[in-house]
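With one protein chain held back, the other chains of the complex are shown just where they sit.
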Amino acid sequence: MSYSITRSAHVELRVTDLDRSREFYVQHLGLIEMHRERDRLYLGALQERDLYSLVLRKAESGGVGHMAMRLSNPDDLPRLADLYEANGLPIRWLEPDEDYAQGRAVRAQDPNGLPVEFFHRIEQREWKLQKFDEYRGAHIMNLDHLNSQVPEVQASYDWWMGKLGFSCSEFTVTDDPPDRLWAAWLHRKQNIHDLSLMTGIGPRLHHVGYWVADTSSVLRACDILAAVGLRDSIERGPGRHGLSNAFFVYLRDPDGNRVELYTGDYMIPDPDFKPIRWSINDPRRQTFWGHIAPRSWFDEAMRLESPLTGELIETRQPVLQDRPEFVI
Amino acid sequence: MSYSITRSAHVELRVTDLDRSREFYVQHLGLIEMHRERDRLYLGALQERDLYSLVLRKAESGGVGHMAMRLSNPDDLPRLADLYEANGLPIRWLEPDEDYAQGRAVRAQDPNGLPVEFFHRIEQREWKLQKFDEYRGAHIMNLDHLNSQVPEVQASYDWWMGKLGFSCSEFTVTDDPPDRLWAAWLHRKQNIHDLSLMTGIGPRLHHVGYWVADTSSVLRACDILAAVGLRDSIERGPGRHGLSNAFFVYLRDPDGNRVELYTGDYMIPDPDFKPIRWSINDPRRQTFWGHIAPRSWFDEAMRLESPLTGELIETRQPVLQDRPEFVI
Amino acid sequence: MSYSITRSAHVELRVTDLDRSREFYVQHLGLIEMHRERDRLYLGALQERDLYSLVLRKAESGGVGHMAMRLSNPDDLPRLADLYEANGLPIRWLEPDEDYAQGRAVRAQDPNGLPVEFFHRIEQREWKLQKFDEYRGAHIMNLDHLNSQVPEVQASYDWWMGKLGFSCSEFTVTDDPPDRLWAAWLHRKQNIHDLSLMTGIGPRLHHVGYWVADTSSVLRACDILAAVGLRDSIERGPGRHGLSNAFFVYLRDPDGNRVELYTGDYMIPDPDFKPIRWSINDPRRQTFWGHIAPRSWFDEAMRLESPLTGELIETRQPVLQDRPEFVI
Partner (left out) sequence: MSYSITRSAHVELRVTDLDRSREFYVQHLGLIEMHRERDRLYLGALQERDLYSLVLRKAESGGVGHMAMRLSNPDDLPRLADLYEANGLPIRWLEPDEDYAQGRAVRAQDPNGLPVEFFHRIEQREWKLQKFDEYRGAHIMNLDHLNSQVPEVQASYDWWMGKLGFSCSEFTVTDDPPDRLWAAWLHRKQNIHDLSLMTGIGPRLHHVGYWVADTSSVLRACDILAAVGLRDSIERGPGRHGLSNAFFVYLRDPDGNRVELYTGDYMIPDPDFKPIRWSINDPRRQTFWGHIAPRSWFDEAMRLESPLTGELIETRQPVLQDRPEFVI
């Protein structure tokens, strides 16, 4: 039993001021505006063919409207819906075009309440990979991953790995109690992650990861944000992760939504790739160079809307510690 | 019916002087020596876990001993052997350790006579991804692809796509006669190619493609080779391909074997990715910036050994033109 | 006796279509428009404080209106004029603001007829070094040098070195006859050149050299030009010069005027730096990696206007060969 999930595909972020957010994502970071509605902006990246990967939606506060993964086989949509329902998990069907330019879709919550949308069809566009004259800002290539905080990582891990056929590239365990699963990097496409699960107050989305082509793009994003007076939007990094080997920076948009710019990870063509194990208290895990992440990076994340009610989902405290011991 | 081929995995190159070739690949380009026998050297790259991806074998002339792809499911080995045999194509079984540190394997020839080995098990090693102190030369990350010349691209295309389940990322057609398949970039792993097929005298291996992490690595390889007096080993580039978007340089080793250093391509997570079509005479195809490839790049390639006899396989003239019209 | 010449400062290029040239220099290469007149555009680079370094002037054909160097001491203007006149060389004084936003100036021709303007005062502006949000195109930092072709390099060399106090960083000699000065790289600021002299039909300006901060900027310029259909404007490179160690690309603007993007040279803080000697036929000299420059690079250069008449200066054949033997 397997499902044709191919990748994380798009995220809808709640923003309180569309113009200000447009400035952040389009003018400074260089995402491309593909479509505009009264209360929504649809943005895409250079290497994408889907019409959009980021939706900015006018709302009362920051947070996440929904986040979506693509299926290559449309017949897997009802099969997935059945699977969630058979396990007593909530789902909601979306009609074609209920999300802009998109076919039928299902939104469903995993055992931690983490909501993900699945869809097959979305309007395609020409990519901009060789429109080098249109490269701006951080030269963002594509949406790479969704990183979440959930109270019980093991429960979501079992669901996504055991039921949905994800693979694990790297994972983190606690020291005390020993060897409890603290975080896991799961993927369907052949790199480190489409979805990561970290222990924390949740369900929340910790960050949206966008892939850039080189370290210069990460540095240029910092230079640009500082130049326009937004140095406070640089929350953590630039630096190199031990886990994933990625060179990264974490940014906070004007509503506090967190975006990672990310490069230098690796491909995993072999399904029998042996996952890499890290201890939560290994300082190289989070930053290979030893820099300690700020408290805000652990404390703050994005609330998620319920697929059923549209209300922000209530969060729960994690069952394990929510940060390494050296983070104070 | 499908087979668990995951990627191109290694190549055995014939070299006339092991020490001289070791200098080229290890000292200048930075591959890592993993094992040495009297007449063979086994080299690996930084991001690989297989014990080796390049074998240098002492021989009377340059060329290719064999080239190999990995299967993740060992049961697919006999299934593949049956498929080749059922289609009247030659195969030979290899016993475990007949190739160093490798399990049972099959070598087989496709309809153009192109020989490829399939194996499942090879000794694993720790990768060097985060051993940054051991990075040398071009900082080569992993074997990426095998690029071949064959007399009839369509026949091999039908075999690898139709029978072995490869996908096509980009392809090239002729203008006259119109729309005949001139070249195709085929992949199992989720980037542009594991195997490409180009029209030419063949079957021959045109080049081995190694992936590097950034454009600087390509430039540094040129600087190093020129510094040690080997500027003649730089055959073509550096430049950007239109097809694949890769930033590349083609090098000739001391026996004329051709290696590409390659970066800046893209991932293909969706199996329904619409392949990109190019005309053979579009100058941006070969070099986006308009540079014209030298004649040698079309004329010269590596002869291949027969899996059955070990003799160099006889080559045939191509049925279509073997180069764009603007290459003279 | 010495003069306070500090650097090459600006160039006025003749262009036949201001809008088309603006597209090339501003939109594609990223120079910044500082001022516009009916028949002139004034452009600057990111790290400059002078109001402009490039003037585009509407004219009947490509070529150079004038090229200018800065003096830090205004009293040296009349001293320089006297020197030229005392040596029977033509000069013309310019009134303040005869060149836009500039003080008094002198235009004078050296023994080969090469015309250079000297000025002290030009309007200053804020630089854009840390306006990272305004970086566009090739991220051009500053005008670096003027490279000329003259019939008798030795005569100009004696003038600029012996009379005007320039230093030589690197030079090239012929093999046959042996050791005749074929080219020289002369500087006042502490890097390789402000003015180079190469043997050729002249006096002509061979190219204007702009400095960029890294190799990526050179590659990005090529990508952008190719993306907008101007790949024919890439004349030579990218590559690395042996002489100067610079990573370069030579571009031709829509009127054939030649611009070099240039990075990776070195500083010369010591006035007793021993100049580096090259043979004209050393292939590493022109391109360290062995690539041979196209004929056009030797044959074609920009005609210069006479400071006295404004007419294009008649050119003469060089007294030595005008290219290496391996360029055919």
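Letters A, B and C mark the chains in the order given here, with residues in each chain numbered from 1 onward.
The rule we apply is simple: contacts are C-beta pairs under 8 Å (C-beta built on N, C-alpha and C of every residue); 3 or more make two chains touch, one makes a residue touch a chain.
From a predicted model like this one, the values you see are computed outputs, not experimental measurements.
When the full complex is examined, the chain removed from view is found to touch A, B, C. Considering the full assembly, C:Q130 is the residue among C:S61, C:N87 or C:Q130 that touches the omitted chain.
Considering the full assembly, C:K189 is the residue among C:R40, C:K58, C:R79 or C:K189 that touches the omitted chain.
Here the missing chain is touched by one residue of C:G30, C:G264 or C:P324, and it is C:G264.
The chain that is not drawn here is touched, among residues B:R92, B:K163, B:H193 or B:R220, by B:R220. On the side of chain C, touch with the chain left out of the figure occurs at residues 4, 6-7, 47, 49, 70, 72, 124, 129-130, 141-142, 188-191, 213-215, 242, 245, 264, 266-267, 269-274, 288. The set of chain B residues touching the chain not shown comprises 27-28, 130-133, 135, 214, 216, 220, 223-224, 226-228.
Residues of chain A that touch the chain left out of view are 215-216, 219, 222-223, 225-226, 231-232, 234, 238, 240, 247, 283-284, 288-291.
Assume only the chains that are shown with their structure count from here on.
In this view the innermost chain, defined by its CA centroid being closest to the centroid of all protein CA atoms, is B. Distance from chain B peaks, on a Cα-centroid basis, for C. For the pair chain B and chain C, the distance between mean C-alpha positions equals 44 Å.
Centre-to-centre separation of chain A and chain B, using mean CA positions: 34 Å. Measuring from the averaged C-alpha position of chain A to that of chain C gives a distance of 49 Å. Residue positions 215, 288 of chain B are each in touch with at least two other chains.
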